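Heads up, one of the protein chains got dropped from this complex, but the rest are sitting where they should.
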Amino acid sequence: MIYREAGDFKTTYQADNQTFPLRLDRMGYYAILAVAFLVIPFVISDYWATSVMVPFLIYAIAALGLNILVGYAGQVSLGTGGFMAVGAYATYKLTTMFPDVSILIHVIVSGLVTALVGMLFGLPSLRIKGFYLAVATLAAQFFLIWLFNKVPWFYNYSASGQITMPERTVLGQIVTGPATPAWAKYLVCLTFAVALAWLARNLTRGTIGRKWMAIRDMDIAAEIIGVNPLTAKLTAFGVSSFLIGIAGALFFSIYLGAAEASEAFGINKSFLVLFMVIIGGLGSIFGSFAGAAFMVLLPVFLKNVLSGSLGWPTDLAAHIELMIVGALIVFFLIVEPHGLARLWRLTKEKLRLWPFPH
Amino acid sequence: MKLRFAALATAAVMAAGPAMADLVVPNLSYRTGPYAANGNQYADGFNDYFTLLNERDGGIGGQKIQVPECETAYNTEKGVECYESTKGNGALVYNPLSTGITYQLIPKVTADGIPMYTPGYGRTSAKDGAVFPWVFNAPANYWDGASVSVKYLLDQNNGSLEGKKIALIYHNSAFGKEPIRTLQELGKKHGFTLTELPVEPPGQEQKSQWLQIRRDKPDYVLMWGWGVMNQAAIQEAANIRFPMENFIGVWWSGGEVDVLPAGAGANGYKSLTFNGVGQDYPYYEQLKQYVIDPGKASQGGPSIGSAVYSRGMYAALVIAEAIRKAQELAGTSEITPAQLRDGFEALNITEERMAELGLPNFGQPIVLSCANHGGEGQGRVQQWNAETKTWSLVSEFATPDAEVLEPLIQADAQAFAAENSITPATCN
Partner (left out) sequence: MEQLLYVSEIVVNGLMTGVMYALVALGFVLIYKASGVFNYAQGVMALFAAMTLVGIQQGQVPFAHLINALTGMHVSNFGWNVPAVLAIALTAGVMVLLAIAIQKLVLQHLVGQEPIILFMATLGLAYFLEGLGDVMWGADVKTLDVGLPQGISDAAEALTARLTGYGFFIDRLDIWAAIIATALVAALVAFSQYTKQGRAMRAVADDHQAALSVGISLKFVWIMVWSIAGFVALVAGIMWGTKSGVQFSLSLIALKALPVLMLGGFTSIPGAIVGGLIIGVGEKLFEYFVGPMIGGATETWFAYVLALGFLVFRPQGLFGERIIERV
């Protein structure tokens, strides 16, 4: 009763083609957006912004990017950390070279740079498949990190190889650097996340998305019906890397403020984002957000409960936290291998009948 | 589901907050992950010192000290999370024991006005208090370490290193790259050649590097290592029969855990240090009486007296002394972070004071000022005895070569100031 797909009639093609064709969906999303843009910025505290909301939004963008590659185009990648590093270092180089250009433009250009790098490392995908490809993308991961560590030009010849984000403003408001207020960080990330999610949603339901899915389901069959695997796979790598690059750029410039390639963008990052995609649900935009929320909140939550509320020794809490995270991941995969997105779909089904299930 | 989750998390955060009246010194520790073995010992030493103050003296100036621990796993993001979650509770000073997290926190503590104390790690140029007003890195930093080790080698060679070959094997990260520039400068000054051998972290596999050392036969090998890299390097050095007395690690390569896995092969290995080791100090009698025997030692006290434990304790000691000084200056026992900063800048720990604290001949005198946040930067050399499984000090405290270091520190601090448009404070 509450959630209905029937009875929502359209009279124009435009109405039928809009991002959310269902009125109820649309209203729901507008409501969420309204809260996100108009309420949260006024109530958000430093802790919630830096420890929860900002990482959540940034990881959601990264997960969205990886989901396009893994969930829609079926190409498993473990190079996410490396691509995020490309975005981060591109932003750093650009903003120190052209300090007068808006940081937002730098972030987008960094995404484009990452897209190029991603396409380059996506080339082997034309020959290599499955886990072989997954392991092959690790080459990108390790090589890129090594490169950023080794070539002093990337970190402006600083003594320690760390990059530090200088202060930048948008419309007169400081958005990077330590003096940034919590709401500004949050709003920048939110704007990017919403815009990119909109982009991803529309790409994936259009021609290009259908090509990706055809490749995912069976690439030889797709080729036979006229999908060019070269363009399909490379666009998937490109778009995915674009999003991941932007995530990396925001991660460095807004969230961390200073970074070191091997520390901030190591292989763990690749695994973490892949977890988000899998837990959230392969091939689902909503899933990317849900997965990111889950993986960001879970450790914070566990840590606070175990060592905070229960008062356990921190080392024991930390070790047991690892066990719980591991066990929960396995548990999730067992009960719902299609991720949180599937749970959401089931909820909608339930709501359709509720309160009169037959 | 998400909502309930968030509600629970908030509740947990609320519950975790300590009472506001106490002095809060968060312990950003790491007891998991690749560097857990070292992090464990350091955190124990840090905790135990404050436990002793609380148990014996009822805190500092009548104020109990709270040491909320937060696990960072040596990970910068978790470090930032720890910082954000503890700073609201009136945290006075941070000591994250990670160069990566330090770099992350420098801008944040500067904006929030909370001191950060990074003894023997972190950003070297933070010694320049005019550019880094909130960061303190006494008693010694990496460049001091590099200079002190070269000084030690000079002593060993009657004052000349002309034509000698020195190899530096380092952790390929911000931390490991720190000494390179200093050593290059010193090489120019003293005429030794420097070979740089990076090891990609974590660093179990170092055969290429050590085969090269075996071929090139450098006179000395210096090491800037951390975690498993130390154990692997010491083992490989023993394997190629490199004379261990010519192999000197930085202080972070000089813990018991680093040498023990190599067994007898590690005998004679040297490392820098800026603190004493072992339990031969009157301090430990007090610790036993007030902390160990009542069963209040952190983790049950498995590593008391070890090199890294002692360093954690030393860090706590300096912080406690700074708090004491701050209380004295402010005339109140409930100090703020800003007052603690003043306490740090007026810090003066003499040898007499150290003896009073039960740690005679343990560390160097520390005198800080507005301009100098790094102290004298002295260091000494300790040597490992594999039979008795103890470190023994083999040199006196040596002062680093200010002539070489000063310009480097100035240059780096100026570069940082320019990049972040900071106007250096004026110190009188």
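In this document, chain identifiers A and B correspond to the written order of the chains, with residue numbering beginning at 1 in each.
As a working rule, contacts are C-beta pairs under 8 Å (C-beta built on N, C-alpha and C of every residue); 3 or more make two chains touch, one makes a residue touch a chain.
Every value quoted in this text rests on a predicted model; they were computed, and no experiment measured them.
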{"item": "Touch with the omitted chain, as defined above, among A:P21, A:P99 or A:P337", "value": "A:P337"}
{"item": "Absent-chain contact - pick from B:L197, B:V277, B:L340 or B:A398", "value": "B:L197"}
{"item": "Absent-chain contact - pick from A:V52, A:V70, A:I103 or A:L234", "value": "A:V70"}
{"item": "On chain B, residues whose C-beta touches the chain left out of the figure", "value": "31-34, 36-37, 40, 172, 196-200, 202-205, 207-208, 211-212, 214-215, 227-228, 231-232, 235, 238-241, 257, 260-261, 263, 265, 295, 299-300, 302-303"}
{"item": "Residue numbers in chain A that touch the chain omitted from display", "value": "70, 76, 124, 127-132, 134-136, 138-139, 142-143, 145-146, 149-151, 218, 220-221, 224, 267, 271, 274-275, 278, 282, 312-313, 315-316, 319-330, 333-334, 337"}
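The definition used in the following text is that only the chains that are shown with their structure count from here on.
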{"item": "Centre-of-Cα separation between chain B and chain A, whole angstrom", "value": "36"}
{"item": "Residue numbers on chain A that touch chain B, as the complex places them", "value": "46-47, 50-52, 55, 96, 146, 149, 158-162, 164, 166-167, 177-179, 256-260, 262-264, 293, 297, 299-301, 303-305, 307-309, 313-315, 317-319, 322"}
{"item": "Touching residues (chain side chain B, partner chain A) in the complex", "value": "2, 5-6, 8-9, 11-13, 15-16, 29, 31-32, 40, 69-71, 73, 75-78, 80-81, 84-85, 87-88, 99-100, 103-104, 106-108, 110-112, 123-125, 172-175, 177-178, 181, 200-201, 299, 412, 415-416, 419-421"}
